[in-house]
Each structure stands twice: as C-alpha cells, then as structure tokens.
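Removed: one protein chain of the complex. Kept in place: all other protein chains.
Let's look at subunit A:
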Amino acid sequence: MAKYMLIMRGTDEGQAAYEEMDFTEVIAAMGRYNESMMNAGVLAAGEGLSDASEGAVVDFSTDTPVVTDGPYGETKELFNGFWIVDVASKEEAIEWAKRAPLSGAGTKLEVRRVNGPEDFPQDDEWIQKEQGWREEQAQRAQ
C-alpha cells in the first residue's frame, strides 16, 4: 500500500474555459468524484487552490529570491489542487486519476508517490527531528 498524490495542473486557457462552466455543475461533479473515493476507502486528503493571480511566486533563479505577484506571464502550467489517495499500486492511483471530472486542453493530473519513512535513513538526525515535529503537529491538531 502506498500514498499517491494526484496533482491537478492546467494552463491559463484551460482555467479560463473551466470558469465558463456552470459552477454548480462543477461542484456536483467534484463532489461525486470525492464521494466515490471516500466510498472506496482510498481518499486520504484533497484540496483545491484559489486563483493563481491571488498568490505570489518566490523565484530562486538568482542569488536573492525574487518575488512576483502570481505566475501569470511566466509559466504555462498552473498547479490547481491535489488529492492524496491510499492505494495498492500506481496503476490503481492512475485509474482513480482517470476518473477525475476534468477536461480541457492542457489540463493534466500528475500521479506521484508520496515518500514514506522507508524512503529515508532512519538514523539521520534531521529525519528524527522531523518525526518529532510531525508528532507535535498531530497533537496540536487534536
């Protein structure tokens, strides 16, 4: 069993086309999709992101990070949201990705495995610190 992140990516044009669609329809389709993943016991997390123009980009290409307002004009692809699914195989993650109610030129779902503790050396001081930190976060969340 492993966790996979389904990363929603699109282009400015795709996003514009998406905004043309009936909002209640979009919400309903997403709701059905999320519900189907919950019913199958695979949905671990998921979030959608607000408009990229409301965000900012910190660019590390130069010695000093450069901050710009949103990625418009600089990038062709936008990161719009994600799901994390808990599944038996990459193929199963892909099957879930294929069912997402997405459409439009340039709209993509990237399927990536989420690293688990087994991917890191357990004797590393920083890995151990991170585990302690995760523990604190979880306790605070309770």
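Basically, a residue touches a chain if its C-beta (ideal position, glycine included) is under 8 Å from a C-beta of that chain, and two chains touch if they have at least 3 such contacts; residues count from 1.
Keep this in mind: contacts and distances are computed from a predicted model.
Novice: Mind telling me which option in "NADH-quinone oxidoreductase subunit NuoG", "Glutathione S-transferase family protein", "Sugar ABC transporter ATP-binding protein" or "RNA polymerase sigma factor, sigma-70 family" is what UniProt lists for the chain we can't see?
Specialist: Going by its UniProt entry, the chain not pictured is "RNA polymerase sigma factor, sigma-70 family".
Novice: Check each of A:25, A:51, A:69 or A:91 against the chain that is not shown and name the one that touches it.
Specialist: Checking the options A:25, A:51, A:69 or A:91, the one contacting the hidden chain is A:91.
Novice: Which positions on subunit A touch the chain that was left off?
Specialist: Its contact residues with the unshown chain are 1, 29, 32-33, 36, 38-42, 44, 86, 88-89, 91-92, 94-96, 98-99, 101, 117, 122, 128, 131-132, 134-135, 137-138, 141-142.
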